[in-house]
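As you look at this complex, bear in mind that one protein chain is not there, while each of the others sits in place.
By letter and in written order, the chains are A and B; residue numbering begins at 1 in each of them.
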Amino acid sequence: MDTQSVVARIDRKHPGSILKFIKDANEIVAAAGSFPQLMKAVHEENFDMLVDIVGIDWTPRIPRFDLVYLLLSTADFTRLRVRLQTEEGQEVPTVSDIWHSANWGEREVYDLLGISFSGHPDLRRILTWKNFDGHPLRKDFPLQGKHFDKPFNPETIEDY
Amino acid sequence: MGIENKLTKFAEGSVLVTSLEKLINWGRSNSVWPCTFGLACCALEMIATSLSDFDISRFGSEVFRPSPRQSDLLIVAGTLTKKMSVMVKRIYDQMADPKWVIAMGSCASCGGVFQSYAVVQGVDQIIPVDVYIPGCPPRPETLLAGLMKIQEKIRTEKLDQRPDHTP
Partner (left out) sequence: MAEAKTITLNMGPHHPATHGVLRVVLELDGETIVKATPHIGYLHRGIEKLAEHRNYQQIIPLTDRLDYSSASANNIGYCLAVEKLMGIEVPKRAQYLRGIMAELARFMGHQLWLGTHALDIGAMTVIFYAFRDREMIMKINEEISGYRLTPTFFRIGGVAHDATDEFIKKVREFVKWFPKALSGYHTLLTENKIWTTRTMNIGAITAKEAVNYGLTGPSLRASGVAYDVRKAFPYSSYDDFDFKIPVGENGDVYDRYLVRMEEFTQSLAIIHQAIENLPEGPVQTDNPWIGNPALSDVEKDISALIRRFMINAKGPNAPQGEVYQAVEGAKGELGFYLVGDGSEHPYRMKVRAPCFYLASAIPRLMTGHMIADAIAIIGSLDVVLGEIDR
């Protein structure tokens, strides 16, 4: 599949939803305003598998986070990346109603980076536990946690 | 079997005198039933130990019990995370006395390579450990050596000095 023509078609359908297209990396930089429409259009263009969602913390940049959606078309095995920039405290519209795999992917991003998704059916922590303090993959979170040098007490852990 | 011949030659069908303590310890040390409980990579070496090539049943420990209530030995095989520590503590509490614990591998012994926010730095922070086994993951022979250490420990135990003893 020629990603260039796919991008041109989507741009005609939803003008302004694509800020930039980087040809070498097959990457779309998405505008925050019309993100759900863009993702629906990408899905209609046969990108039927959401391979993964990657969150990157670029602190102290504003907006702070990058979300990279890795997509794949199983018809002819073309890859596409969609990048969305988002700020701390800002909610990102969920895509779990388009690709089911986004359900857990978004939960992981929420857990490890603290980005909320609006409209997600079950937004809970997934890898860490219920009363975990902070979001470990943020750059200001220490590698060893906050109480590394103190004796560990399992009773402090609260689980779902 | 040769042992019967030897015994009859030695005792001629009469009695053997030993202390009750030695007899109990002898029985306990040769039937240490481990709990079927694996956490991470070391669990695969634990499975390998229990199967054909290494055959843990030579030491009387082939009966892996899924229920902690029927097992004597908890082999903590793998990385203990903070989220899992609650369950490991509960499994240990559910085991009936007498019970022993092996910390298998460097993760269970001291946290290993995972010095991070999510990992308990050694299982001895939450439950008492009898034998530590080094390695990442340890070879099956090392686990068997650890098991033999446990047996050695059991054979030399004084029953009235066990932690579960109530005078």
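In this text, a contact is a pair of C-beta atoms (placed from the backbone, for glycine too) under 8 Å apart; a residue touches a chain by one contact, two chains touch by 3 or more.
As the structure is a prediction and not an experimental result, all values here were calculated from the model.
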Legend entry - Contacts of chain B with the absent chain, listed as residue ranges: 36-41, 43-45, 47-48, 51-53, 66, 68, 78-79, 81, 83-84, 87, 91, 113-119, 136-137, 139
Inset, instruction - Extract the touching residues of chain A with respect to the undisplayed chain. - result: 25, 48-52, 54-57, 68, 70, 74, 77, 79, 81, 99-101, 103-105, 108, 112, 125-129, 136-137, 141, 143, 159-160
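Operating definition for what follows: only the chains that are shown with their structure count from here on.
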Legend entry - chain A and chain B, separation of their C-alpha mean positions in angstrom: 45
Inset, instruction - Name, in rising order, each residue of chain A that touches chain B in their complex. - result: 128-129, 136, 141-146, 148, 151-152, 154-155, 157, 159
Inset, instruction - Over in the complex, which chain B residues touch chain A? Could you list them? - result: 82-83, 85-86, 88-89, 115-118, 120-121, 125-126
